[in-house]
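The other protein chains are all here in position, but one chain of the complex has been omitted.
Now for chain A:
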């Protein structure tokens, strides 16, 4: 299990959000989540320009085992998606907190970030899940 970067915030459903220097929110899934899903084989990305609501499905990742909805941690507009995942979905398995990011949102309400778990609270959540 890799370290959870301290600058990330999390949904209980294992998505992470990172506030970039330019104020945009980068979103992915946790290393714990990719481990649970196993080898990823397909990612259905949202369309750039589409609107997402916090806590609603914005993308889908499929492993050999199962399909999982990816919820957006914040509301707003999708401004960029990680096209690399079209050909290399396994990037999420290899680097969930880095190159395996999924999409970037321009948040309409930054206060929604305060609702998310910080890295310590998320670490505790997955520890309890394992037991």
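Note that a residue touches a chain if its C-beta (ideal position, glycine included) is under 8 Å from a C-beta of that chain, and two chains touch if they have at least 3 such contacts; residues count from 1.
Just so we're on the same page, contacts and distances are computed from a predicted model.
Not every chain of the complex appears here, and the one that does not is recorded in UniProt as "Aminomethyltransferase", selected from "Aspartate carbamoyltransferase", "Peptidase M48", "Aminomethyltransferase" or "Alpha-ketoacid dehydrogenase subunit beta". Only one residue in the set A:48, A:64 or A:79 touches the chain that does not appear here, and it is A:64.
In the full complex, chain A touches the hidden chain at residues 35, 38-39, 41-42, 44, 60, 62, 64-67, 86, 93.
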